[in-house]
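For this view, one protein chain was removed and the others were kept in their places.
Order of writing sets the labels: A, B and C. Residues in every chain begin at 1.
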Amino acid sequence: MLDADFFRRWMTATAASVHREADRLTALDSPIGDADHGSNLQRGFTAVTAALEKEETDTPGAVLVLAGRQLISTVGGASGPLYGTLLRRTGKALGDAAEVSEAEFAEALRAGVDAVMQLGGAAPGDKTMIDALVPAVAALGDGFGAAGTAAERGAEATTPLQARKGRASYLGERSIGHQDPGATSSALLIAALGEAGGK
Amino acid sequence: MLDADFFRRWMTATAASVHREADRLTALDSPIGDADHGSNLQRGFTAVTAALEKEETDTPGAVLVLAGRQLISTVGGASGPLYGTLLRRTGKALGDAAEVSEAEFAEALRAGVDAVMQLGGAAPGDKTMIDALVPAVAALGDGFGAAGTAAERGAEATTPLQARKGRASYLGERSIGHQDPGATSSALLIAALGEAGGK
Amino acid sequence: MKMLINVPETVVADALRGMAAAHPELTVDVENRVVVRRDAPMAGKVGLVSGGGSGHEPLHGGFVGPGMLSAACPGEVFTSPVPDQMLRAAAAVNSGAGVLFIVKNYTGDVLNFDMAAELAEDEGIEIAKVLVNDDVAVTDSLYTAGRRGTGATLFVEKIAGAAADEGQPLERVQSVARQVNENSRSFGVALSACTTPAKGSPTFDLPAGELELGIGIHGEPGRERRAMMTSGEIADFAVQAVLDDLPPRNPVLVLVNGMGATPLLELYGFNAEVQRVLTQRGVAVARTLVGNYVTSLDMAGASVTVCQVDEELLRLWDAPVSTPGLRWGM
Partner (left out) sequence: MKMLINVPETVVADALRGMAAAHPELTVDVENRVVVRRDAPMAGKVGLVSGGGSGHEPLHGGFVGPGMLSAACPGEVFTSPVPDQMLRAAAAVNSGAGVLFIVKNYTGDVLNFDMAAELAEDEGIEIAKVLVNDDVAVTDSLYTAGRRGTGATLFVEKIAGAAADEGQPLERVQSVARQVNENSRSFGVALSACTTPAKGSPTFDLPAGELELGIGIHGEPGRERRAMMTSGEIADFAVQAVLDDLPPRNPVLVLVNGMGATPLLELYGFNAEVQRVLTQRGVAVARTLVGNYVTSLDMAGASVTVCQVDEELLRLWDAPVSTPGLRWGM
């Protein structure tokens, strides 16, 4: 079972890897974007960890709703509302249970990813974070490790795609050949589950 | 004796060498100036040759006065009024004689250089065109070749000097180590006497 | 790349502090990142709020003032502001007559303004929205995030600002703003990439002897790279792209806009070529504005925006305006 502490560790682990990989994310956002994805997420997850230290959150749902709200209020850009919605909606789906099973979490994350697709209008293959998140959700039944691998593969698989959503779409065919920064950060988010969970 | 034709040839030869050396003059004007000396003189001597083709000038004095007026009206910058004054005053000193001796020309050129010193306030050693013109006038008694060599040496001798006039003076000690662009173009002007005169 | 900054993390806050010092006629809330007209909210009048990533100055903060925006929300460099900022701005300028959000069409801006609109409506503020999407370089909008908002933003903000200051109702201010957007088209070129403080190096490589055609205003590369062209050739290409998309029947406003590092000397020369092409195509020019208005940090390059106007839009364009970035008639 996963408790509030697990979700706090998830957020902390994500923050750590976002800080570590910020330059890489910004570099990926340069040829097909506006070179801010790394600093956007750094700002956001710094706020998330600060908020989780300051505010009491005793359920998994509360942790993720608070984290999502922080992202919405501090990131801006496309990724702020999208990642914010992902965490908020996942959190809301978890309700106010003190502990949730991995299956319940997988279900909730699917709801979160659906909300992101609805908000941003992106489908798999559009070269966005969705391309890492959708395979991750599908693989979550096989554990965090499998989800991490699936997200990572999904991110890598964005390279040959032509972007149809977000800034990269303005480039038309010139977006081909570059890995999507948002899919890359989504892979970091999913990989952090393994670091948080021990499983 | 030197007739109006000789002075026209002098101007044409100067124009030719200014066009040939324009990039070098502008390059010299970059580290210690504002990178325009070559294009300034090109513009001026283009106007001089055009005016000499268009307007009748039957005395040496008339040729130089017309040339000087053209420089003043088309060059701008520091070198426009200074070179313009040099030629105008030299021309005025030649009066309306149809032919002048080399000694008379040397005398007139001295008057022209004096006028430049008065107008610009520069003395020898200030790292300006004066450092090529003064030795040229002094050597003119020994012929155009000697004057050309003296002007060339004078220009080269500006390299170790610290500028005290013109733009280069703003650089203080950093002006040391660069040859003065105006002294360099003055050496071209004097060298052109040899090309015009055959002597 | 060298920048005149302290550290990348504080550039937006530092700029707002400097703006506050230079413009006592504005209320600059540095902490919450909102720039507001001193006289807001204006009784009975519609509030006009815009915003977007920083790095496009004077857009948007420099267009706050009588006759133009009521408030602006600057985000991080090239990053849409967050909903909290727009909500705060809306609350500060709402007199009860409602607030128009002027949103450049980028995924981030649209999502954040939409969230803010929901929150504001929860607080009882009536919100209307206009989306600016004038950039003809983005084609196939079925397969993209749609046309970007660029130079037309200035026209929308100025003309809607005049309508709001006249006391026109929200619905009318919104429809004027839409009319401006629908009648505007832009095309931009880059001679160099720009450098964001966070990255510290150019966002893309642009070799000597090449230029990017069809760029946006966020340092992103354009649709196409070509061998360097003359000012006249660029004007031919850009004006053609604009006019082919919307052949104007009415006189036009023209914005010849520098991307930030293009000297005014070059911009005016470029304007001469733009006017030549417009004349050749039989387009009547009502007004021309030349300068660095909708910029991309230190990018060298320019964009052309053309806005077809009727008498009413022209009257609103000519109405007095007094902001740091655009000022006439008062």
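Methods note: a contact is a pair of C-beta atoms (placed from the backbone, for glycine too) under 8 Å apart; a residue touches a chain by one contact, two chains touch by 3 or more.
Predicted, not measured: the structure shown is a model, and the values here were computed from it.
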Which shown chains does the hidden chain touch?
-> B, C
Who touches the missing chain here, C:Leu48, C:Met115, C:Ala164 or C:Leu191?
-> C:Leu191
Interface with the unshown chain - residue positions in chain C | 1-7, 10-12, 14-19, 21-22, 54-55, 57-58, 62, 77, 191-192, 208-209, 211, 228, 230-232, 234, 256, 260-275, 285, 288-290, 292, 295, 297-298, 300-302, 322, 327-330
Taking the full complex into account, what residues of chain B touch the chain not shown?
-> 26-27, 30-36, 38-40, 43, 72-82, 119-120, 162, 164-167, 169-172, 174
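Just so we're on the same page, only the chains that are shown with their structure count from here on.
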What pattern do the touching chains form: line, ring, star, complete or other?
-> other
Compute the centre of every chain as the mean of its C-alpha atoms, then state which one is farthest from the centre of chain C.
-> B
Roughly how far is chain A from chain C, going centre to centre by Cα mean, in whole Å?
-> 31
Chain A and chain B, separation of their C-alpha mean positions in angstrom | 73
Rounded to the nearest Å, the gap separating the Cα centres of chain B and chain C is 53
Residues of chain A touching 2+ other chains?
-> none
Would you please write down the residue numbers of chain C that are in contact with two or more other chains?
-> none
